[in-house]
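One chain of protein is taken out of this complex; the other chains stay put.
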Amino acid sequence: MRIHRAPWFWAWVAAFAAFLATWSISAGGGGGAALAVAALTFASFSVLTGLGQMLVITMGPGNVDLSIPATMTLAGTLSLKLMGEMTGPVWAIMLAGLVSALAVGACAGVVNFALIRLLRIPPIIATLSASFLYQSLAIWSNRGLRIKPPAALAEFATGRAILGIPNLALVALVISIGFWVALNRSGFGRRLSAIGQNPRAARLAGVPVARIMGTTYVTCAKMAALTGFLLACFSGGAALNMGAEFLLMSIAVTVIGGSSIAGGDSNVPGIWAGALFMYLIVSMLNSYGLGAGVRLLSTGVIIIAIVAVASGRKAQA
Amino acid sequence: MINPRLLLPVLSLAVLVAAVFWLQPRAMSYVGVNLLFNLAVPIALATVAQMVIIMVGDIDLSMGAFVSLIACITAAILPENPALGWAMLAGCVLTYAALGALIEARQLPAIVVTLGMSFIWGGAAVLILPSPGGSSPAWLTAIMKAKPPLVPMAIIASVSIAAVAHLLIMRSGFGVRLRALGGNLRAVSRAGRSTVRLRAMAYAVAGVFAVLAGMALVGLTTSGDANIALRYTLLSIAGVILGGGEFTGGRVSPIGAVIGALTLTLAGSFLSFLRLSPDWQIGAQGAILILVLAARLLVRRAEKRA
Partner (left out) sequence: MASARPNTTGPEPVVILDGASKSFGALRALDHVDLRIDPGECLGLVGHNGAGKSTLVNLVTGQFAASEGRVIYPGAKDHRQAGIRAISQEGMLCPNLTVLENLQVVQRDLTGWSWRRLAARRIGAALDAIFPGHRIRPEMPVFDMTLAEQQMVEIAIGFAQGAHPARLVVLDEPTSSLDASISAQLLAHLRRFCAEGGAVVFISHMLGEVFEVADRIVVMRDGHIIADRAAKGFTRQGLVDAMGHVADESHEPSALRIRALGNRSDAILRTPEGVEARKGEIVGLAGLAGHGQAEALARFYLAQSSDWRSLAEPAVVFVAGDRKRDGVMPIWSIRRNLALAALGHLCRLGMVDRAAENALSADWQARIGIRTPDMANPILSLSGGNQQKVLFARALATTAAVVVMDDPMRGVDIGTKTEVYDMIRHEAAEGRTFLWYSTEMDEILNCDRVFVFRDGAISAELEGERITEANILAASFEFGDAA
């Protein structure tokens, strides 16, 4: 196994380098564990949205879900509202919250795909205009109130139950393994990859293109909803702009992680590397005393450089 | 020879104007009209810029960040150091041209490249103007807030933007070649023309209009902010669609794009006059977009059957 050939290898190298660079200057070497915990926690959110976005991007050029932030906000808002109004045993409230968040995600995914399929709107515009609707729904149902999540859930979202690893990271890890199995071992993953490489050829080889695409958009929206739910519990309530940064983030971690923007080639380990890298580079630049400007600039340069180089590789093959 | 594709945008704008005047008769005045359409000027410019990108088959997700950057340069640097300011604005246009060349030469997806660029524009904007502030150059404010007799400045500006864009994109030979790129790329390269050069030109044109959008915005608000125009990305795309533009095939209309931008601006005022909760403003924009696209699909189906 030539490990350095794996598309996620360099992303991991970069993430480790960023970790070391931040660690060495931040607290004289003492804050390593704290930094790792913070990185894992915040990376979890990027990983969860990134996994969904990666699935969509794997379907090839033109496929992207721009409704992730709005879906996150809507699911977070509605589920917290439901939990706030419910009475009964704690586990039932928590379960109801989770299920309602996932249901919101499923609805958003169905609406997105219906717009794409029935109205033949390009995915960018379809998910964009649908996200306006979700956003309005969230604003309307939120009414500026900040409903606190049940204490047990908030504890879970911020806690570190096993070996000091953040619970959120464990959740993201389990889901990532699920995605890896689905993408690399299941018939669904095969068919998704076929669509991403050549939708026409996939259809002619008997792949049920509409079903796979629909499943993918719904899954992506569900992942966004789950992230919204967890983020709302983590930060003590849903905020209207809480999803904003995850639009660019979900695409960025997919691209940095080595998934092909030309489609067909997804990469779960890379998502983790990309998410950790994106968090650590921010911490690194912060600890060097550089502001948000340099941080954004370097993020943009990294994304474009990776895209330009990665597509060049594709063209040679 | 009125373009029938302009009929729907014109009609919807007319209906909206009538509705606003009916709800709020006081708006039917020099000052009222200027207030209604003032903020439409920078949006119209950004919409034309987005239209040029859509015209060549791409989409620009960095439009809002770019207009914000221009606003920061205009507010922070142009008043104090005009030479540097103008050089930076020219550099921004050149960067846009380079992006177009890069996208065509390496066959990159414009969505991802412009998304990456939105980080870069945003970062540069924060570096130039870390906190909201700056000031508008006096001449710029004078232009934007001028009070010409009879017709408000906002109307004059919108009409001139539409006219200039129409002449450049629809009438000139240069514009025709750019549109050909979106219509039939193979035909263009078969005719022996450089597609890399043409795409770079298209992006440069878009860059110029986007620069004007940022400057116009500062002329109105008299200060800059790194987040001042972020919503322009969505507004500009919506404006192009409302104005009768298509995502593919290079079928766009500059006059329609300006009308689309005016319609979007007015829709905001209309909803607030309706006392519709501001919660639904954004949602209404999304719903309008979806409805327009659905209506267009139905019309096209009917045409095909006929």
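Just a few scattered comments:
When the chains are written out, they are named A and B in that same order, and each has its own residue count from 1.
In this text, contacts are C-beta pairs under 8 Å (C-beta built on N, C-alpha and C of every residue); 3 or more make two chains touch, one makes a residue touch a chain.
Being a predicted model, the structure only gives us computed values, none of them experimental.
Of the options A:159, A:178 or A:208, the residue whose C-beta touches the omitted chain is A:208. Checked against the hidden chain, the listed residues B:26, B:147 or B:190 yield one contact partner: B:190.
The hidden chain makes contact, of the residues A:158, A:198, A:235 or A:287, with A:198. Along chain A, the points of touch with the absent chain fall at residues 181, 185-188, 190-191, 193-194, 197-198, 200-211, 260, 264-265, 317. Although one chain is not shown, part of chain B still touches it, namely residues 1, 171, 173, 176-177, 179-180, 182-184, 186-188, 190-193, 249-251.
Throughout what follows, only the chains that are shown with their structure count from here on.
Across the interface of their complex, chain B is touched by residues 61, 64, 115, 119-122, 124-125, 128-133, 135-137, 139-140, 248, 251-252, 255, 261, 291-301, 303-304, 307-308, 311-312, 315 of chain A. Chain contact summary for the complex, chain B toward chain A: residues 59, 102, 106-109, 111-113, 115-127, 130, 234, 237-238, 241, 247-248, 277, 279-287, 289-290, 293-294, 297.
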